[in-house]
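All remarks here apply to the structure that follows.
The complex is shown incomplete by one protein chain, all other protein chains being positioned as in the whole.
What follows is chain A.
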Amino acid sequence: MEIAQIVTIASKEFWDRIRNRWVLAVALIFTAFALVIAYFGAAQQGDVGFRSIDVTIASLVSLVIYLIPLIALILGFDAIVGERERGSLDLLLSMPITRLEILLGKYFGLAAALTFSTVAGFGLVAILLSAQLDFNALIHYFGFMLSSVLLGCAFLSLAVMLSVFAADRTRASGLAIAMWFFFVLVFDLLLLGALVASGGQWGGEIFPYLLLANPADVFRILNIFTLADVRSMYGLATVFPPTLANPWLLGLVMLGWIAAPLAIATWRFRQ
């Protein structure tokens, strides 16, 4: 494997997103939402202004869990199928570059664009709020940003996998939307439904492990369990064993969610 080839593809993908202002647009979306949530999150209780970092992060988690998977899937769904459909893939493959290098280059370039947007968007908010945050709060906020980056990278990996399997861009976009619905909206409902319908008889013990089968849930747990004020707000915390909620372990699971789809995509792309 030649790193230089991966860097060439990755830098093209990254600068393409900088050029077409994708990175700027997403960063601004993140900043705007984060600021609105930080200042007006308690408006329903008749209060405005920044309250605590834990509550702000809890609100941001609810937002990010919908937004980042969607943005990542939109970003990556046509990474390979788009090149194939436009007809530029053959020329790329005729270069002294392997399919693995193309795939990794595409992934890392897009991941860099998404990471840059996330860090810039939420980082700007951290700077704006820094006067009201102590060191611990900043660490928590940094942890939230890092987990957001991991969440984005996991869904981007799934999107790139889709882009290898899909026959055309239309199908790839349909699959991406279906994937978003499944992981963000349907998965938890299915689990809870099964749990409630069986009166807790079925799946109770493996329930926490099943949650790890969804990167969006891993992200939620990762953030909930690191914030003492927030833990009590979520019923989820009562059914999830604290031993499994180790941030390092959850981080590792998230890395698995990045690596596994990429590995499957590589296997398929080489066929």
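Just so it is clear, a contact is a pair of C-beta atoms (placed from the backbone, for glycine too) under 8 Å apart; a residue touches a chain by one contact, two chains touch by 3 or more; residues count from 1.
Definition applied: contacts and distances are computed from a predicted model.
Hidden chain, UniProt protein name from the list "RNA polymerase sigma-70 factor (ECF subfamily)", "ABC transporter ATP-binding protein", "PBS lyase" or "Putative Na(+)/H(+) antiporter subunit F": "ABC transporter ATP-binding protein".
Touching the missing chain, out of A:93, A:139 or A:263, is residue A:93.
Annotation for chain A: contacts to the undisplayed chain at residues 4-5, 8-9, 12, 16, 19-20, 86-88, 90-98.
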